[in-house]
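What you see is the complex with one protein chain gone and the rest in place.
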Amino acid sequence: MKSECKNMTAIICIFCLLVGITGCKSSDKADRESKKTLTVIAETMFRRTVEEAADYMMEKDPDMEVKIQFLPDNQEKRETEIQKLRTQIMAGDGPDVYLLDNLREDTTVSQTPLFENPYKTMQSGALASLERYMEEDTYWENGTYKKEFLTAGQYEGKQYMIPLSCSYEVLMSETADIENLSDKTLGEWLEEAKQSDNERLKEVMRGRDMTAGRWIYNAADYEKQEVFFDKQKWKTFYISYHMYRKSEWEQYIEPKKEGDVFGRSDRVDFIDDSIKAVALIPDLEGRRQAWVQAFGAVGMSCEDKESAYQFLMLFLNNEIETERSKQGKDTFVKGCIDMEIPVQESAIESRWKEIGISDEKVQIILESFREVEGAYFTTSVEQFLTNSVEEASWRCDDPNIDLTQWEAEASEFAEKAWNDYNMLVSE
Amino acid sequence: MAKKRVWTAGCAVLILLLTCTVLSMRVEKMMRIEVETVTAVKEEQDSELAKIPISCYNEDKSSFFYAHERKGLFGAELVAVKKESYPIDEEEEMALIVYTEGFDSTGMKPLKIVSQSSWPLEEGDLLVLKEDREVDVVKQIQILACFTAILLPGILLLVRCVKRFSDLRDGNWKAGIESFIIIGIWLGSIFSLTGKLDIPREYLPPEYILDIGFYINEIQEFKLLEYYGRELLICIVCVGFIWFGSILAVFFCCTYRKSRKSK
Amino acid sequence: MIIICWYQSRRLEGVRTMRKKNNGLLLALPQLAGFLVFYFVPFLITVWYSVSFGIGEREFVGLDNYKELFQNEMFLLAVKNTIKYMSVTVPITLAAAMLLAAALQNTVKAVRFFQMSFLYPMILPIASVVLGVQFLWGAGGAWNRLLRAVGVEGTDWLQTPAAFWVLCALYFWRFAGYYILIYLARLQMIPKEYYEYAALFGANEKARFRYITLPTLVPTILFTLILSVMNAFKCYREAFLLGGSHPDNSIYLLQHFMNNNFQNLNYQKISSAAVSIVAALLFVTGVICGLYLLMKKGEKYG
Partner (left out) sequence: MVRIKRQKRVIFFLILAAVLFFPVIYMLICSVWKGVDAGLSFMSYYDVFLESPGYLVKFWRSLGMCLLISAGQTVLACMAGTAFAKYSFIGKKIWLVVMALFMVLPIQVTLLPNYILLEKLGFLNSWKALIIPGIFSPFGTVWLTFIFRSLPNEWLDAARLDRANQLQIIRYIIVPASKPAIVTLFVLVFVESWNMVEQPVIFLEEQLDYPLSVFLAGVAQNSIGIQSVCGLLCLLPVTFFFLYYHTELTDGLRDTLWS
C-alpha cells in the first residue's frame, strides 16, 4: 500500500511541475480592445506619406487605431526583422496592410525585400484578393489609373497586389528626329546608334550595361510556369554591345559639351527644357514595359479587410488632397506614395506642374507614359544580370580583351540566368 | 589528482572572465567620449533656415554627428550617428542650414547635434554629455594607487580561494561558501573602486585604453611629475608597503600551516 | 474504452514477475509529457498545415498540396540530390568513425587526450568555415594555385558540379568527430574481459573487431544512422553561404527548397514536404527494424 501512495504523490508533483512550466498563460486575449486596430508594415522611405495617411484615417474614423511598423534601414536589423515578420505572417497574425518597395536591380541601393519574389507570395495564400472591394470603388472607373499595371499583381484572375509606383527608362533627345525608332527593338537601336550622329542616342546605347537586367523585360511567367528568356538573342546582343562599346571607348576623348557622359541611363523625371522628344527604351523583343517599384497589398489574416483596402486606396485616390484643401492645408500624398513615377496620369500631371515644368514637356511625359504596355516585378535574376554585366563591362577598356572572352562571359551569364529563371518558376 | 588540477584551472579561468566582465563594464563607461550638443535654432519665426556652429561639421563640411539615444545593456545610452548635410552658407562661425535638417526623420524631435567633442568621433561611438566639474587630480591618483594596491593581495587571496574551491568538490561546503565570499568581495571592490575613478576623457587615449605610449608622452608633456611628484611618491610607498605586507602574510601562514601539518 | 478493457485483460492474465507491469510509466512521464507538448503537438500543427491552404482562417484542401508537391520538378530534383548526398556522405562518415573509434579504443591514454578535439569542428563559427572553404577551393584559392603550378588551369570549384564534393567533404569534416565520440562512449562500456577472453582463444585483432566490437555497436549504428539524417539537414547553412539561395543544379538540396519556400511564405509546401519525409523515414526504419529483428531471431546474443 505504501508504494502505491508514494507513486500517487510522485505523479502529482510531476504533474504540477509540468503545469508550472506550461501554465502562466496570462489570458491577455480576454480584454478584447474595444477599438479596431489596423497594423501596417511599410518601408522607412514611405514614412511621411504613410504617417499622414494614418493621421487622416484616424481623424475620419475615431475608434480606428492605425499602428505602423517600419522596416529598419540597417541591413542586419532588417534581416532579423524580416525573418520574424515572415514567421508571424505564416502563423496567422501578420500585419493587415503591406506597403513595400520591390527589389531594385542595383545592389548598392537595394535591401532585402519582405517578399523575396512577389509572384510566389501571391501563390502562397498570404494575401487577400481585392476584387470584391474594387468593384464597389468608383475610383477604378473615373480614375486615371493605368489598367495594364494591374495584371502584374494578379494570380489566377484574382487581384492580390496593387502597384503604387513604377519606373521605366527613356531616351530624351534634343532633336525631334527619333520617331523612326518608335517600333524597333533594342538590337535595331544599337545598329541605328552606330550610324546616327544623335549624341544622346549614342550615350544611351553606351550605358546599356548599367541596366543589363532589363535587356529582356518580364522574362518569366510564374502562373503558366514558362520562361521567355531567349539565351541566343541575349548572347548576340551582349557581344555586339561590347564590340560597339569598345570601339566607342577608343574614340571617346572627353565630353563635347557640359552634361555629356560616356554612358547614360535616364528616367522621365530628369526632363529639362532642351528635350524635344522622348522615346521608351525597348527590350530585345521590341516590348516597352515598366517595372513596379512600390506596391500595396492586404493580409489574409486581417479581420477588417474593408478598412484595410480603404487605407491602401488613400495613396491612389485624392481623398486626402480634397479633404486637406477644404481645411486649407497642404499634403504630401498626391496620388503617389514615393518619389518614383506615379501609376496614374492625374498624379503625373499634378507632380510635374508643381515642379514648374512647362505644359508642353508635361504632355511629352504623359505621351511616353501612355506608350508603356505593362509592368512587372523585378526578381533576383535581373539583379544578378545587372551586376555581372556591369562588372564585366569595366574590363572592356583594356586592349587584350577579345571576342572569345566575351563569348565565354555571355554564355556563362545567360546559362546561369536561364537556370535561375527555371528554378524560380518551378520551385 | 588530474581532476583537482583541472577543477582549479577551471575556477581560475572563471574568475578571470568574471573580472574581465566587471572591468569591461567600467572601461566602457570611462571611455565614453564627452561631447557638447546644440539644437538647430531658428533665426526668425517663419524663415526656413536655422543656425548651428561651424564646429559641428567635419573638415570637408559634408556631414555632422548627432547623439542618438538607444536602449543598451544597462539602460539607455547615447551613440554617435553621422548625418549627411551641406551648409547653405557660413557667417563668421555659424553655419546656415535648412531648418528641417536639424530634426530627426519624423520631423518632430530636434536632434542633439554634437558641436564639441574631446576626440574625433566615429560612427557608433558611445557618448556622454559633458558636465563641467572640477577635476581633483590628487584624489584620482590616490584612487589609482589604492586600486593597484589591492591588486597583489587580491590575487594572492584568489589563489588561496581557488585552492579552497577544490575542497568544495570533495563535498565540504564551508570551503565553498568561503571562496564564493572572497570572489564576491574581490569583484565588488574592483567594481566600486573603478566606479569612483573619474578621469576626464582628454587624458585617456583615443580608443585603446592600454595605450602605454600615450600615457608616457602625456606625463612628459604636462610635466605631471613636477606638480604631483610628492603625492605620487607617497602613493608608491604605500603600494609597496601593502604588497610587501601581503607577501609576508602569505609566507607566514604557509610556514604556520606546514608546521601544523607536520606536528 | 477498448484500450482500458484490453489493458485490464492483460493485467489479469500476466504472471506477477519481479518487475511489476507499467512501473516504467512514472519514470518516463516528464520526458513523454514534454515531448508530447513541445514536439508532437507542433507536428500535428504541421500536418494540419500540409492538408489546408491559406493564412488566417485555413480551409481543408485534402491532398492537393501533396499532388502539387510531387509534380514540382524542383522538389524531385532536391530529393534526388539529397538522397545522392546522403548515400555518399553517411556511409563514409559512419564507417570512418567506427574504424577510428575502434582504433582509438585501446590505445595509449595520452593519445586519448585528443578526444575533446573531435568536437571542435562543430563549434567553429560558420563564417570562418566558409572563409576557410573559399580559401581552399575558391576561385583564387590554394587548390587552384597548386593546379596552376602543375599546369592545369584551375576553375572556380564552387560554381561547378564539383561543389557537391566540397559539401560532402564539409559534412565529413564537421560530423566525423561527432560520431567517433558516440561510438567511443559505447565501446567504453564493453568490459575488457571480453577482449582478453577472446585473445585467449587466439583471435587476432580483426576477429576481435568482427565478433566483439561490431555486434555491440549495431544498435548504436542504427541510432547514428538516424542522427546522420538529422545532421545532413544541419549542413544547409554552409551550402547556403557557398552556393547562395539558387546554387548549381548539382547541389540543390532539400534544405534549399525548404529555405526558399520559407522565404516565399509558402508554408504548405514545406509542411507537406516534411510530412512526406517523415513518412518515408518511417517506412525505411520499419524495414530496418524488420531486418534487425529477423537477424536477431537468427542467433541470440548480447
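Here the chain labels run A, B and C in written order, and each chain numbers its own residues starting at 1.
Just so we're on the same page, a residue touches a chain if its C-beta (ideal position, glycine included) is under 8 Å from a C-beta of that chain, and two chains touch if they have at least 3 such contacts.
This structure is a prediction, so every number in the text was calculated from the model and none was measured.
Trainee: Using the whole complex, pick out the displayed chains that touch the missing one.
Mentor: Hidden chain, whole complex, touched shown chains: A, B, C.
Trainee: If I consider the whole complex, including the chain that's not displayed, which of C:V51, C:V166, C:L184 or C:I251 touches that chain?
Mentor: Checking each option in C:V51, C:V166, C:L184 or C:I251, the one touching the absent chain turns out to be C:L184.
Trainee: Considering the whole complex rather than only what is displayed, give the residues of subunit A touching the chain that is not shown.
Mentor: The missing chain touches subunit A at positions 6, 21-22, 24-26, 76-77, 80, 83-84, 87-88, 90-93.
Trainee: Please output the residues of subunit C touching the missing chain, sorted low to high.
Mentor: Subunit C touches the missing chain through residues 3, 7, 18-19, 21-28, 30-32, 34-35, 37-43, 45-46, 49, 100, 103, 107, 109, 111-128, 130-132, 177-178, 181-182, 184-192, 216, 219-220, 222-223, 226-227, 229-230, 233-234, 236-237, 241, 254-255, 258-259, 262, 267, 270-271, 273-274, 277-278, 281-282, 285, 289, 302.
Trainee: Of the residues in subunit B, which ones touch the absent chain?
Mentor: 2-3, 6-7, 9-10, 13, 17, 20-21, 23-25, 27-28, 31, 71-73, 208-210
Following the convention adopted for this analysis, only the chains that are shown with their structure count from here on.
Trainee: Minimal path length between subunit A and subunit C through chains that touch?
Mentor: 1
Trainee: What whole-Å value do you get for the distance between subunit A and subunit C if each is reduced to the mean of its CA atoms?
Mentor: Taking the average C-alpha coordinate of subunit A and of subunit C, the gap between them is 42 Å.
Trainee: With chain centres taken as the means of their Cα atoms, state the distance from subunit A to subunit B in Å.
Mentor: Averaging C-alpha atoms per chain gives centres 48 Å apart.
Trainee: Please set out, as single numbers or ranges, the residues of subunit C touching at least two other chains.
Mentor: Not one residue of subunit C touches more than one other chain, so the list is empty.
Trainee: List the residues on subunit C that touch subunit A in their complex, please.
Mentor: Within the complex, subunit C touches subunit A at residues 26, 29-30, 33-34, 37, 53-56, 72-74, 245-246, 249, 252, 257, 260-268.
Trainee: Name, in rising order, each residue of subunit A that touches subunit C in their complex.
Mentor: The contact residues of subunit A facing subunit C are 7, 10-11, 14, 17-18, 22, 86, 89-90, 92, 94, 115-117, 120-121, 123-126, 299-302, 380, 419-420, 423-424, 426-427.
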